[in-house]
Every structure is written in C-alpha cells, then in structure tokens.
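All protein chains of the complex are present and in place, except for one that has been dropped.
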Amino acid sequence: MPSYFILVPILLPVIAGILLLVFPIEDARKRNICIEIIVVINTLLVLWLLTHRPSESFYMFSLGARLPLTLNVDGLAMFFAGLVACLWPLASLYAFEYMKHEERVNTFMAFYTITYGVTLGVAFAGNIITMYLFYECLTMVTLPLVIHTMTREARKATRQYLYYMIGGTAFAFIAIVFYSLFCNDIAFVLGGNLNLAAISNHMDIALLVYVFGFFGFGVKAAIFPFHGWLPAASVAPTPVTALLHAVAVVKSGAFAIMRLTYYCFGTEALHGTWAQIVVLIAALITITYGSTLGVRETHFKRRLAYSTISNLSYILLAVATMSPLGLIAGLSHMVVHAIMKISAFFCAGAVMHQTEKNYIYELDGLGFEMPVTFVALFISGLSLMGMPLFAGFVSKWNIVHALLEHESMLGYISVLVLLYSGLMTGIYMLTIIVRAWFPHVGYHKDLVEDFKDPNWLMKGPLVIFSVLTVVIGFYAQPMLDFIQKIATGIY
Amino acid sequence: MGSFATNYEEIAAVLLFVIGMSNLVFQPNLLKKIIGLDIMDAAVYLFLAAKGYIEGRTAPIVVDGILDASHYINPVPAGLVLTGIVVSVSVSALMMALTVCLYREYHTLNIDEIMMKLRKEED
Amino acid sequence: MAFVQNFPFFCIILSMFSAIISFVMNGRIAKYIHVAMVTAVLILSLATLSFVAGTGESYTFMMGHFPAPWGNEIRIGELEALMAVFFSLIMMLSVFGGMAHIDREVQDSKKNLFYILLDLLMASLLALIYTNDLFTAYVFIEINTIAACGLIMIKKQGRTYVSALRYMIMSLVGSGLFLIGLTLLYSITGHLLMSPAKEALDQIIAVHSYQVPLMVIIILVTVGLGIKSGLYPFHTWIPDAYGYTTPSASAILSSLVSKGYIFLLIKIFYRVLGFDSIISSHMVNILFAFGVIGMIMGSVAAIKERNIRRMTAYSSVAQIGYIYMGLGLGTTAGVVAAVFHIISHGVMKSLLFLSISGLTEVSDGRSDYLSLRGAGLRNRIAGAAFTVGSLSMIGMPLLTGFISKYLFASAATTAGNKMITAWVVLAISTVLNTMYFMRTVLTLYRPVSAEVHKEYTLEKSKIERAAIIGLILLNIGLGVASQPVIKAIEAGLAMFG
Partner (left out) sequence: MDINNYFLIFPVLLPIFAGVLLMFLKFGKREHMQLYILAILIVDLASVGWIALQPEDTLTLSQFFIAEGLHVFFHVDMLSKIFSVLTAFVWLMVGIASFEYMAHEKNEQRFYCFYLVVGGVLSALAFSGNLLTMYVFYELMTLTSMPLVMHNLSHEAIMAGLKYLFYSVAGAFMVLFGFFLFNAEGRVLYFSPGGIINEANPPGIMLFAVFLMIVGFGTKAGMFPMHGWLPTAHPVAPAPASAVLSGVITKAGVLGIIRSVYYVAGPDMIKGTWVQYTWIILSILTIFMGSMMAYKEKVLKKRLAYSTVSQVSYILFGLSVMQPVAFVGALMHVIFHSLVKNTLFVSAGAIICKTGKTKVRQLVGIGKEMPVTMWCFTLVSLTLVGIPPTSAFVSKWYLISGALDSGVPGLSWIGPIVLLISALLTAGYLLTISIKAFLPGEDYNYAKLVNHEPTWRMLMPMIVMTALAVILGIWPAGLMKIFADIAASVL
C-alpha cells in the first residue's frame, strides 16, 4: 500500500471534528450516528493499515534542517495504534450516552473526535520531531475536553493541566533538540540511534538530557512529582477522564518515553548509568505515592486517578529496566491497564451518571441495584490488584521478570514496592466493592433502590472490557507473543 | 598623570556629560530635564571639537590661497558637531512640545506630580 | 553597476520624500501615499534581495562623489535586504491591520502627521539597516526615536504623553551613550565608515594598544543600544509605550523599532568591533546574563499583569531577552537564532497586538482580564489570531515560535558552559509564556451569559481581516518553511565578516 495512506486515519477524524465545529449538528441522535460511523470507519482503516503495512515511511515535509516530519508504522506504532483504535469506538459509544444531559455537546464531540486522530498521529510518528508535534497538539485538543463543564474547578484543573503539559514538553524539547543534533539519523530505530562517537566525552550531559526528556514526557505519564494534574483533571466528564487516564494522554506519555528510551537514546547507552537509577527510583516513588494516596482518597474518580498514577509508573518502571524484557512488560501493562482502567472509570461514570454519587461512602448497597456495573468494577479491581486469572497479573508477572532479570538490590526492592502497591490497590478497590455489596445493616435502602444499571450504550463497553480482562487473564500467550515480536524488532 | 594635564577638554567633556545625564534622568522638573539633555549633547560636541583640534593649525577656511593640508585642523569633527547640533535641537524641540502638552493636561511641570495624577485618573 | 543596486537608496529617499510631501496633503491622501510607498519599498527590497542572493556577495553604494574613507556610503548584503523586506512587510500589514482604529482613534487634524511619522520611521529603519557610516546611524537613530515618540503620543491623551516622555528620556540616555561611544571610536580609529574603522581597529587590537578605550567603547555602544531596544533592566518604558497607543503603532513599535536597534548592534559587532573582540571582552556573557534575566522577569511581570495589552508588552521584554540571550551565546549559530527571532517575534507580536485590538472592541473597549471573557467567541477571527499568536509564542510546532526556540536550543549546544543554563531557562520561560498567554486564550473562549456583553455589530473592515489573516499565514509559513530564511540569514552573516 502507498505510504501516504498513513495520513488518512490521522486526518479523517481531525477533519470530521473540524467540520462538526463549523457546522454543528443539533439533533443528538443524528450527530451520534455520524460520529460513530466516522470513528468506526477510522478504526477499520487503522486495522486495515496495520494488516497491510506500507513498506517505507511517509515523508511529509521538513520544518527545517534536521526537522523532517515523517510517518511510519513500525511495531510499536502498530501496537499503540491498534490499542487506541480498538478502544475508541467503545469509548465514544459510552460518551454518547454519558453526554446526553450536558451542554455544548457538539464542541465536546468534535474535539473528542479530533483527539482520536491526534493520538493516532502520536502513534504513527516516524521520528521524535513528528511525535513532539502531535504530542503538543494532543495537549491542545484535549484542553476543551477537560474544561468542558466550565465550572470554577474545571477551569482551574484545565489551567493546571495545561501548565504541567507545556512544562513537560518544554523539558522534553531539550532532549529532542539534543537528539536531533547528535543522532546518526533522526528516524526511530529500535536500539537507539545516538551518535555515541560525537558525545563520547560528554556522556553525562547526554544522560542529563535523557533525564530531562524522561521527566518531560513523564509529566503526561503523571510521574511524581509532576502528577498533580491527573487527580485534578478528573473533574472532566467521565469519557474524558477515562480517555485521558486510560488511553490517550497518559499512554502517549508512556509511549513517548518508550520511544525516547528504546528508539532514540538506546538502551545500551543508558543501561547501568546513573540516569537509569534516577528514573527507576522516580518510578518507584510514584508507585508508592500513588497507591498510598489512592487509599486515602474518598472521591471515586480521584481515587481511580491515583491508581492510574501508580499503574502508569508500573509501565515506566518496566521501561526503566532498559531491557527487551522491560519493553515487553511495559507494553503488556500498557494494554492491560488500558482495558481495566477504562472499564473502572466507566463504572465510576455509570454510577455518577445514574445516581449523581461522587464519593465512595455514598455507594452503600448500590451493588444490588447496579449489578452489571459493580461486577465489572469488581473484575477490574481484582485485575488491578494483580489477582491471577485476571489480566493484571500477567503484566505484573512480566514486569517482575524484567526487574529480576539482573539480580540487583534495586530490582528486589522494586518487586517489594510492586507488591506493596498491589496490597494498597486491593485495599482501595475492594473497599468500594465491599461497600457496594455488603452495606452496613441499617443503610438507607430507600435511597438507592430506585437506581438501576445504565442502558446498553454504557453497559456494552463495560461488559466487553470485563470479558477482555478475564480472557487475557486466562490466556495471555497470543498477546505476549505479539509484544515479543515488537520488542525483538521482528515487526 | 601627565595625561590629565593634556586632555583636560576630554575630562571636562566627560564631567559635563555625567552632569547632563544625571539631570536628564533624575530631575523631577521637565524643563530642567531638557536642560540636562542639552548639557549632555554639548559635552559630546566639546569632546568632538577637542578631538578635531590640532595644536598650532588654523581652521580649514580658505582665506588667502590654499595651503597644503598640514596647515588645517581636521574638518570632519566640525561637520559632525554641526549635524549633532541640528539633531539635538530637534530633539529638545520635541521635548518642549511634550512638556507643553503635559502642562496643558496636568498643570504642572513636576513629573512626579504628573505620575500621581495619572494614577488617580486611572482608578 | 546594475540598476538594481540603486534600489536600497531609492527606498530611503522614497520614504523620506513621501514624508515630506505628506505634509501638505490631508489624512486620506497621506494614507494612500504611505501605502504606496511601503508597497514600493517592499517590491524594491525584494528585488534587491533576489539580486544580492543571486550575486552572493554584498556591495557598497557610494552616496555623493567621495569614495571611502571620506564619503558617506550604504552597504547592501543579503541580510540587510532580508531585513528591509521583513520590515516593510510588517509595516504594511500592521498599518492595514489597524486601519480602522487609526481612523477612529487619531483625530483628523493629526492623521497626516501619523502617516508622516510612519514614513519617517520607515526611512530611518531602512537607513539603520543599510548605512555603512556610524554617524549616519546615530542621526537616524535620533530620527527613529522622534518618530516613535510621535507615534506613542499620537492619541493625545495624558497617559500617552507620559509614556512618550518616559520613552524619550530612556532613549535619549541611550543615544547619548551611543554617541559618546561613537566619538571615542572615532578618536582612536579616525574613521566613521564601518569598514575602514574595522581595519584600523584590527591593527590596534593586533598591537594590544588602547585596550581600555576599546572596552569603554564596547560597553558604551552596547549599553546605549541595549537601553534603546529595551533590554531587561532598562525596559521600564516598554509597557506604557506599547500599552496605550493605537494598535498599529504598538505593533510597529514592538516588532520593528526596537529590532532596528538590535540589528544595528549586531552589525556593529560584526562590522566594526569584530565579534572576536566582543567575545574576548566579556560583553557576551553580560548580554547573556541580562537576556536570561529578562526572559524570566519579563514573563513574571506579564503574569502579574491583568491588562492584556500591557501583558503582551511585557512579553516583548521577555522576547527581547531571548534575542540578547542568543547574541550572548557568542556563537554564529546563536546570532542566527537571534536574527531569526527578530523576524519571528515581529510576526508574532504584530499579530498579537492587532488581534488584541479586535478583542477589546467587542468587550466595551476594555482590555482587562474579566471583561475579555468570551471575546474569542464574539470576534472569531481576532480570537483565532490571538490563539495562533499565543501558540506560536509557546513554541507550538508548525508555527514560527517553534523554529526560533529550536534554533536557540540547538545554538546552545555549542555554547559550552552556557548550554545547560540556556536550555533550562528556555524551558522555564516557555512555561511562563504558557501561564499568561494560554490562560488568556482560555479566558477568551469561556462562554459568558449574553447579558454581560451587549451584542456587537462589528464593522467588517475587510482590510483588517485580510491583514490579520496575512499575519497568521506568515506565522505558519515561517514555521513550516523556515529553511530559506535561515539560509539567507546565514549567508548574510557570512557577508558581514
């Protein structure tokens, strides 16, 4: 297939969204149908593209010397794009139902669709400059989504989100400039393409720059101490938080870090340096911090946000091992976490949408009224805490493998930290479940009994995600084989 | 320290320049500012003229037949000074105009008072 | 010699003459004259640029019949021509973009004066670009100052008078310092033309004499021009000067006038004092330090500011900090970045100032934060323009700001110990820029209930819209296809040597 075809799935949603902005469709039903058609078509396009990959990368144009914009579909791109493409239609289905009662749905949906294209852009970027471009665009197009409710705290959260993001990219920018100057060829190459001869005597600077880049991109992946935006941003409508926290934004942060580590600077340049230790420890701190605060938090979505913080750092931890195993582990946790966290958020959203309840302590006895939702939440909770036979365990298993590969003290400590965070996850997820299914005697049944599960638009995605979680938990080998191929560069 | 004895024009020029500049910057009264400005410019012209003058020669004005160039002082600084004067005159004229406008607005020449009134009218 | 080689001279003369004849014309005709003049200058400069780029070497143009070192002459290289093109283009767009405001805000008796001042400004800028003679440079600096001062006070309000006064005082100090530096230079070299002066200086430096005076000269010239171009500690006049006058004026002031001085400074560095001696004297480090401080402090001041015109003005302080930071890196790459940023900042800032005027007029003419809520929805094109400008300011790829950021950062890599500082400060100032520009953008698109603002009937001034769109395109164009410009700058700097 001609390589310029890569551009199509990126542009299609963007154009569609812009059109929607210019010519709003007032009738909700018609609008939803149009959007869903676009999204599904795009997803099919992506999948088709992944199955028939163009042989060479597509050179768009050059911003300047050393600043070419290229698109390419390599293994990692396939992976991320496939993930996004599979999750998006479900997410938008959910969004239709959820946004029913909101205002300015047109704008919302428009940007929601544009984000799809931009995320694919991040996935398909063929070199770090292109990725940076789409990465920035991602920040910008998600702003209207976060601010959508326009309440005071929404605006505050949006500003915070913006400042964190731009700050992050500003520091990542340094790494990008450095790499673009000191690389053999700027295109992504598995194993890195840094011109080590040129920087051999300034290795420390290179490492410092890498650390800049790691933390810069890490802001999107909510690494401590740059995680603040994530809990705040959970004021946004749930489809957005689910997307931000589960798929688009945080994952592209992790994705960018993978690109930076494995495809730009290269692991052999970084392995065993102080930079690696720094990022590893940062990830560890984040894991501990996030899971601990998750226990303390009583707001439903914020709690999930903290859980995201810690889980994202699982991925970063895996990446920070700087080994192929680490890449495998990171990728597997990427997909697994996407599935289970988006399902968890949708449960939270379903609860909020049906009952306007935001806090954990309000959920007494809801389990009997909304069985589907809470079963899904239960499954994702078990998976999050790393229960065997659920997806979460598989990825955790891989991460631990990567950590214990080189028998270092830090590795053992990280495993302990993982287990600690698993315990905390168990605490903050299962307390919700217990509240929902085992309400105290004398809870006000009359308060909850008229609530019920949402309609199929919301339930459908939940069920699908739960099933996926269990299926992967029971039979993960195919997924792992695929990831293996990516990490060993066969794709 | 001999150099001081010989270049006293330069020293004078520099002193004048400093005086003028400090007036221009620190004087609250607009007119005095302008005077400071003129002093500053004058200092520069003095400096230039001193540079142009060469001991024991005459001004390059032809009175009785052209002597060879070694009799005349350097004419270029004089030209520069003339140009400079023109410039400074126009500048101080502009300053004057500004001062008049300000006086019409605020009925004072004291820049601080003007500032105060300005703040008042702003809020 | 080719006929094209006269064009730069024609440009200067043309603009001066148009100023002179505008005296006897009324406002409307003066406007037409001005527009015609700028267009002509643009075309002529383009021709010159293509010519110089074609020949690939600079040439000097003798004025009058005295050859160097006696006569006065102008010198045209690729960089000069590029600057001329850019200046005239921005001038044109800014005037178009603020046309309606000029008609509204400037009283009829003063209209032709306004255009006269613009013509003079054009003339002096061109002269500053082209001249090869230091004293001529001084004269045109003063003309430039006077014209700028006139533009500042054109609205004839107390506030503008005061800001004009402050501007005058600062820049007079600046030009005074510059002048005395000049005379010192003359006294040790005996030349005012740049090239012979450089030769003389080279001999002097070769024998290591006159080191103290040389130092003094460098300091005086740099500080003088630094003050005039609003380098950080001397920036106090900027917010008032840009904040209160008519939009076109502030656009032109912020994007052209100060840049003219900076360009002159670069020219003097290269063509008179010699960049090596600048580096060996630690002037670059001082410039770097002030530039870096300016980048931060300007943005901080802007964040504190609630009135967005003044905010944008403060942001120019920061941007000028960028430019001096680039110079202070002390490498050719740094200078290239600085020159490119002169251009891109001009493009961004004029766009911002013009769009702000469009936004304020749908908000009861108020430019403070709260009254601007939803302005972007009321005046779409201005909102879009402001958004583009802001995004460019924070270095969004595909926009010109990104390129200059990239150039600065990559120039820093060769700057040894300044590298890390430059990088970090760049990053921080990006964040700070976001903190005020994007905050404003969010405010602009925050919907407000209809009764807060009455419905506005924008008089659809096509020309303004065209100008704004032109500037937007310019932003994108410079961001997407920066390569030729950068090439031209590098070539021009090479011709300087």
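First chain written, first letter: the chains are A, B and C, and each begins at residue 1.
One rule holds for everything that comes next: a contact is a pair of C-beta atoms (placed from the backbone, for glycine too) under 8 Å apart; a residue touches a chain by one contact, two chains touch by 3 or more.
Here the structure is a predicted model, which is why all the values come from computation and not from measurement.
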| item | value |
| --- | --- |
| Among shown chains, those touching the left-out chain | A |
| Residue among A:Phe61, A:Trp456 or A:Tyr475 touching the omitted chain | A:Tyr475 |
| Which of A:Val400, A:Met458 or A:Ala487 contacts the chain that the document leaves out | A:Val400 |
| On chain A, residues whose C-beta touches the chain left out of the figure | 385-389, 393-394, 397, 400-401, 404-405, 407, 412, 415-416, 419-420, 422-423, 426-427, 430-431, 434, 438-441, 473-477, 480 |
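Assume only the chains that are shown with their structure count from here on.
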| item | value |
| --- | --- |
| Graph class of chain-chain contacts, one of line, ring, star, complete, other | line |
| Per Cα centroids, the chain farthest from chain C | A |
| For chain B paired with chain C, centre-to-centre distance based on mean C-alpha positions, whole Å | 28 |
| Geometric centre distance via CA averages, chain C-chain A, whole Å | 44 |
| Centre distance in Å when chain A and chain B are each reduced to the mean of their C-alpha atoms | 68 |
| Residue ranges of chain C touching chain B (in the complex, touch as defined) | 135, 138-139, 142, 145-146, 149-150, 153, 156, 158-159, 161-162, 164-165, 168-169, 172-173, 176, 179-180, 183, 186-187, 192 |
| Chain C partner contacts - residues on chain B that touch it in the complex | 17, 20-21, 24-25, 30, 33, 37, 40-41, 43-44, 47-48, 51, 76-77, 80, 83-84, 87, 90-91, 94-95, 98, 101-102, 105-106, 111, 114-115, 117-118, 121-122 |
| Touching residues (chain side chain A, partner chain C) in the complex | 61-67, 104, 129, 132-133, 136, 140, 143-144, 147, 150, 155, 158-159, 162-163, 166-167, 170-171, 173-174, 177-178, 180-182, 205, 208, 212 |
